[in-house]
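Yeah, one chain of the complex is gone here, protein chain that is, but the others are all in their spots.
Labels run A and B following the written order; every chain starts at residue 1.
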Amino acid sequence: MEVFVAIMVGALVTASVYLMLARNVLRFLFGLVLLSNAANLVIFAAGGLTPEAPPLIAPGANAPPEGVANALPQALVLTAIVIGFGLFAFALTLVYRGYQNLGTLDTDEMRLAEPVEAEKT
Amino acid sequence: MKSSLIVRAATRLLVGLLLLFSIWMLLRGHNEPGGGFIGGLIGSTGFILYAIAHGCRAAREALRLEPQTIAMVGLGVALAAGAFAAIPGDALFTGQWLFLWPSEGSKGVPLSNILVFDIGVYLVVLGSVLTLVLALEEEV
């Protein structure tokens, strides 16, 4: 089980890195989404994979039954997902604004801060 | 943005249900799956649906408050809930509990700053997501 999840995470990371190296910022954004998914999975899987046993305590009981899933990485991942969304939304508006102001999605053509002329002088 | 009559009529009902559902998820969150994050996300999908059907202006009117105001109020509520723990002299963000009307077999109705904190989380998530989505939709 673990082996396959790990291989899948590797595939996600590969796809996201490949996307983030692209010239088109939209691809970069897609890579960002995949990367945050992969990161969440890494944290989640690193805490151990326990099938079908959510960390809930039965009414009246004082502790969960033996062998429930690890609650700590779940709590970390939960906030990470929301923050990842915030990051993605900000990046998206940035891309959107960038396209409106610069008229391109190609990072090679986004040379406002480091203009090409600067290299010649 | 024009939508069909069916969508518009259906969303009125659906949005109400989604909001109720989000509050239910928020309140049950301490014992069952749910909580402020999930509740806030569900609530915001309700309003986004409303905005898609009736337009952003209508959604803003339905909200009454600016979404960024909601987010900031939520942040303030969460902070106040955490700071409340300092009154009895505990460390910040320590849970404080009060059980009303306890009886046999039941501890009574729980009141806590934890719930207030979760409400703060709910408001922040709702406000932030709506700030983003509404602003982007209006831009387009």
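Quick note on the criterion: contacts are C-beta pairs under 8 Å (C-beta built on N, C-alpha and C of every residue); 3 or more make two chains touch, one makes a residue touch a chain.
The criterion applied here is as follows: contacts and distances are computed from a predicted model.
Going by its UniProt record, the hidden chain of the complex is named "Multicomponent Na+:H+ antiporter subunit A" among "Branched-chain amino acid ABC transporter permease", "Putative FAD-linked oxidoreductase", "Multicomponent Na+:H+ antiporter subunit A" or "Zinc protease". In the full complex, subunit A contacts the hidden chain through residues 1-24, 26-27, 29-30, 33-34, 37-38, 40-42, 44-59, 61-64, 68-72, 74-75, 77-79, 81-90, 92-97, 99-101, 105-108, 110-111, 113-116, 118-119. Listed by residue number, the positions of subunit B touching the unshown chain are 29-38, 41-42, 44-45, 48, 68, 71-72, 74-75, 78-79, 82, 92-93, 95, 97, 107, 110, 112, 114, 117-118, 120-121, 124-125, 127-129, 131-133, 135-137, 139-140.
Criterion: only the chains that are shown with their structure count from here on.
Touching subunit A in their complex are the following residues of subunit B: 31-33, 37, 41, 125, 128-129, 132, 135-136, 139. Subunit A contributes residues 54, 56, 59, 78-79, 82, 85-86, 89, 92-93, 96 to its touches with subunit B in the complex.
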